[in-house]
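Only one protein chain is missing; all other protein chains are in place.
Take a look at chain A:
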Amino acid sequence: MKAAALLLVLVLSIAVAVTVGVADLSVTDVLRSVGAHLGMPVRPLPPLPDSIVWELRLPRVLLAGLVGAGLAVCGAVLQALTRNPLADPFLLGISSGASTGAVAVLVLGIQIGTGPVDLTTGAFAGSVAAFAAVLLLAGQRATEPTRIVLAGVAVSQLFSAVTSLIVISDAHSQDTRSITFWLLGSLTAASWTTVTLCALVTGAGLLVCWAAATALDAFAFGTDAARSLGFSPGRTRLLLFGVTALVAATLVAASGAIGFVGLTVPHAVRFVVGARHRALLPACAVVGAIFLIWADTAARTAFAPQELPVGVLTALLGVPVFALVMRRRAGTP
């Protein structure tokens, strides 16, 4: 019942968010455009509004939903695995690795074969490199949460330093501007290609996490408790660290490091649906999606035609929510 209501809100959010913007569109227009593209017997929109819906706004809204869903679920999983309420999807060096990769591509113009590497590929490579460095630094006992958290912090700092070094050494002013925008997170680069890629990776990743929901419950009391409830904690942790790193790397490559979604949404949702991950993870996915869809809609319209990086907005909204959750959590009877 609650699940159906949430899903309805998500679908409505997508439909309504697409109508918001300079060009005046209605929900009916959106449905007509989508219907026509999916081959349904509806009267198509004229070419100009149709391309605004189908080429510009819909991919962007869908990407916002996917990124929100993916980050929120990754955050919830990592908070459970590390038993650390401050864990977020970028815990394992993902975001700083992505920035380093993206900046390296932008500023240094790294080339592979004939053409320049694009920003997304660079960011993804950077994330994977950072995650590999975290595993390497954590060493043989990489599955111990404290070790991997410490390694994540160290690697993040290292990659941030490298990013600054590259930017300072050799950046043109327009490069710096687009780097800043990207570092703060932005969904301007949305296209059907990124949507498809993110949908595939996020979808598969979320399924794996959901299948491990009971294992995540068992981690609440630590490694020994998980083991004595019939899990292999080492293997489970490594699998889920890997999956969340891959999902986060893909999403960060597409949209930059959008903060606070992965940290705040799981706490807020846990407050309502409880700590059992079977219900928590899907709820996080839907709420994360709705949250980021509206945050991005606000980001692109609030100061139109000037666009705000959505990461600025999620932080502005996320911090008070986080404070509220923390307060209520401390005060629960």
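The rule we apply is simple: a contact is a pair of C-beta atoms (placed from the backbone, for glycine too) under 8 Å apart; a residue touches a chain by one contact, two chains touch by 3 or more; residues count from 1.
Here is the rule we use: contacts and distances are computed from a predicted model.
Student: I want to check something: the complex is missing a chain, and I'd like its UniProt protein name from "Amino acid/amide ABC transporter membrane protein 1 (HAAT family)", "Glutaredoxin domain-containing protein", "Iron complex transport system ATP-binding protein" or "hydrogenase (acceptor)".
Tutor: Missing chain, UniProt protein name: "Iron complex transport system ATP-binding protein".
Student: From the list A:D50, A:D118, A:E144 or A:D217, which touches the chain that is not on show?
Tutor: From the options A:D50, A:D118, A:E144 or A:D217, the contact with the absent chain belongs to A:D217.
Student: Of A:F231, A:F260 or A:W294, which sits in contact with the chain we cannot see?
Tutor: A:F231
Student: With the missing chain put back, which residues of chain A would touch it? List them for me.
Tutor: Touching the missing chain: residues 83, 85, 211, 214, 217-218, 220-222, 224-225, 227-232, 270, 274-276, 278, 329, 332-333.
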